[in-house]
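One protein chain omitted, others in place.
Residue numbering begins at 1 within each chain, and the chains themselves are lettered A and B in the order written.
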Amino acid sequence: MGRFSITRRNFIASVGATAVAAPLCTPAIAQGVKPIKIGLVTSLSGAYAGMGESMRAGLQLFLAEQKNSFAGRPIELIVEDDQLKTDEGVRKFRKLIGQDNVDFICGVISSGIALAIRDVVAESKTLTFISTGSANDLARKAASPYIFRPTKTNWMLGSTAGQWAADKVSKSGCLTLAADYAAGREYVGDFVDSYQKLGGKVVKQVWAPLGTTDFAPILTTIAAEQPEFIYSFFASGDAVRFLQQFSDFRLGGKVKLVGTGALFDQEDVLPAVGDAALGGVSTYHQSPTAPASKAFAETYLKARGRLPGEASSSGYATGQVIKTALERVQGDPSNKEKFREAVLSGATDTIYGPMTFDPRNNQAILDIYVNEVRKGADGKPINTVIHTFKQVKDPGPGA
Amino acid sequence: MLMKVNARALDASESSRGPRSPLQRAAIGLLVAGAVCLPLLGSDYQVRFVAEVVITGIAIMSLDILIGYGGLVSLGHASLFGGAAYAAALVAYHVSADLAIVLLTGIVTGMAVAALVGVVVVRTDNLFFLILTLVTTQMVWELIFRSRELTGGADGLRGIPPLRLHLGFAVWELSGATGLYVVAALLAVGCFLVAKAFIAAPIGRALVGAREQPLRMTALGYSIPKIRLIALVVAGGIAGAAGSIYPFINLYIGPSSVHWTLSAMMLIALVIGGVRSLYGAFIGSAIYLSFQTYASSYTDRWQLVVGLVFVLTVILMPHGVAHALQRLSGRFMTKNGGPS
Partner (left out) sequence: MAFYLIQTLNALSFSVLLMLAGLGLAVVLSLMNFVNLTHGSFFLLGSYIAVYWFSSGMPWWLAFPVAFAATGAIGFLLDRYPFSSFYERTHLMQVLLTFGLSVVFADLMRWQFGGDVAAPRIPDVLRGVVFILNIPFPIYRLFMIVFGFLLAGGLWFLVDRTIWGAVVRACVTDRKFLETLGINTKTVFTAVLALSAGLGGVAGALGSGMLAAHPGLDEEVLLLALIVVVVGGLGTFRGTIISALLLGFSFTFGRVWVPEYSNFIALAVMAALLVLAPQGLVVPKLRRV
């Protein structure tokens, strides 16, 4: 018998072979059912507790919309609190990696914590998405092929603000005032660099220690100096206090206020200061009135009763990035190189706008919006987009 | 004559004198067995966590010297521990990450900071001492926070080279969980023996005397500020030794390690574990850090839980777990007719 013919023996052999081979195929099928574990590390206690809760809410909202499944695989979300302490953040990362065996980790509000976990993640080759921590070093010296940054760097906000201020506000009479720590120094430094390159003149640089309770002496100094505008950065509680006391001293009408987005964060700051923030201009990668973000803003408003700010948007956007990348690898993140290529391979549609990544450092390239705080239709202040800097790219390693 | 009487009276009030009871020996045996098994059975994460608990425990134990034996409630320990940690990290960066060098740097820094702070604080008492140590710690924090070029400021120092030990030709990498754990355990034993020796020495007795009978001690010609300064420097040395290993656990050190809230955390852990027992510090460190890490995984309200536990401890077990255990074992022994 030279040619193969369907004899009874061959038939039994082929059935037998299929029967043996079938179980070997089931892992591929079972993988479609095995959940993907995502760890979210955020600050649920401490000074940024409000932002941490918002980030969690944003991500959970996205998961709910996606019916808890990305690329056909169910998602198991493990939320951990870093308590805004670096040691705790590192411990939680190790726990998620060593004990819970997560596939991805995302989150992290504080840049300090983001920098601290960089080596832990690089060592264990865990795919990490830093949702909010934005120190410039994260895209430069501390970049790692395993860390993706679907968010801005401080440079992106500071330098665009400098451009805007030089073009549209004034080339002279600028006073900078910022919280005196790493973030504040970076924002102001980058702002001054780009502002001065376009011919702007900075009159004075004032620094307030972190956690300043009383801005009165500084505000009186400002009232005496009479600058044309101020470039400022404060976050969270400091921002609320500053804006309130700024308006207390009736400086709102006299001095224009330009800042980074965190100073006028839609969720974290504006609800508390109300009208005191009207007229403030800021550069941010997030805005409730940005076209890409409109639908999310409405859903979030319905779900939590207020418009989203950076923290909640970052949670949602991170979810979007992970989902899109997973879809590109057919739901299988086990090959980390392939996954990384998938993230870098094309633009992801996020609520920030189109997001591409710089392959040198996995840093997102984003549209930066210039927001002005105006009175919305419901009488409440809302960040309104008045200009967009398209696809701003951080200078990256070696800058 | 007077001194001898006093010494004996003080002796009687201290426990753990004389030969160890069988129960205590069993407890120690169990501890050693557990300590040896852990790196073999536990996961990388767990072993590292225990190493961190032990390192923190050493620092807390040195705080016990001040609080338990010296009666000096200090919120300044973070400046000793964290200051040494920063010094060790910087030395590892710029000079060498050799264990001997790092430890030496830590101990010297701890003692130096303790001496500097001590000169300022030893003449105050009680609440004033508490606030003054808090203020000095915050001054150290401000210095470290401001020196961005040197210490990284708010971002802290990362990229610290891993710890290693040069012994002649052999070079041991100590950066893994097991390596750190072994270093921590050996350091803990060493520091415990040093602390015990200090307490038993005349200077340690004088410290206790300064707490219990300051007027008499002064009348006897002792200089209480000098005794306290020495105690502070010794505690600083031990805390510095622990602090020098700390940056290598996470290959990162940040300003939160010199913040007064870390001092407060050590104080809380010490009280939970048991003041005036030296080993209670490790119990307290284990309980507090476990709570902080694990409770927060289960509930958003973990701070409430920790606070309640702490309040209950203060109300029901004011002498901490260590002394509660001692009382239990004492009761157990007397029930069996053995020595109490």
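Note that a contact is a pair of C-beta atoms (placed from the backbone, for glycine too) under 8 Å apart; a residue touches a chain by one contact, two chains touch by 3 or more.
None of the values given here were measured: they were computed from a predicted structure.
K.L.:
Out of A:A47, A:I78, A:A122 or A:I365, which residue would touch the omitted chain in the full complex?
P.N.:
With A:A47, A:I78, A:A122 or A:I365 as choices, the missing chain is touched by A:A47.
K.L.:
For the chain not shown, which residue from A:D214, A:E298, A:E327 or A:D349 touches it across the whole complex?
P.N.:
In the complete complex, the chain left out is touched by residue A:D214.
K.L.:
Looking at B:I28, B:A201, B:V311 or B:L328, which makes contact with the chain not pictured?
P.N.:
Checking the options B:I28, B:A201, B:V311 or B:L328, the one contacting the hidden chain is B:V311.
K.L.:
If I consider the whole complex, including the chain that's not displayed, which of A:Q244, A:Q330 or A:T356 touches that chain?
P.N.:
Within the whole complex, the residue contacting the unshown chain is A:Q244.
K.L.:
In the complete complex, the non-displayed chain touches which residues of chain A?
P.N.:
Its contact residues with the unshown chain are 45-47, 49-53, 180, 206-209, 211-214, 216-218, 220-221, 223-224, 236-237, 240-241, 244-245, 248-251, 268-269, 271-274.
K.L.:
Counting contacts across the full complex, list the positions on chain B that touch the omitted chain.
P.N.:
On the chain B side, contact with the omitted chain comes from 67, 73, 120, 123-128, 130-132, 134-136, 138-139, 142-143, 146, 264, 267-268, 271, 301, 303-304, 306-308, 310-311, 313-315, 318.
By definition in this document, only the chains that are shown with their structure count from here on.
K.L.:
State, to the nearest whole Å, the distance from the C-alpha centre of chain A to the C-alpha centre of chain B.
P.N.:
About 39 Å separates the centre of chain A from that of chain B.
K.L.:
In their shared complex, at which residues does chain B touch chain A?
P.N.:
43-46, 48-49, 52, 145, 148, 153-156, 158-159, 250-252, 254, 256-257, 292-293, 296-297, 300, 302-303
K.L.:
Flag every residue of chain A that touches chain B in the complex, lowest number first.
P.N.:
44-45, 80-81, 83, 85-88, 90-92, 94-95, 97-99, 111-112, 115-116, 118-120, 135, 137, 142, 181-183, 185, 210
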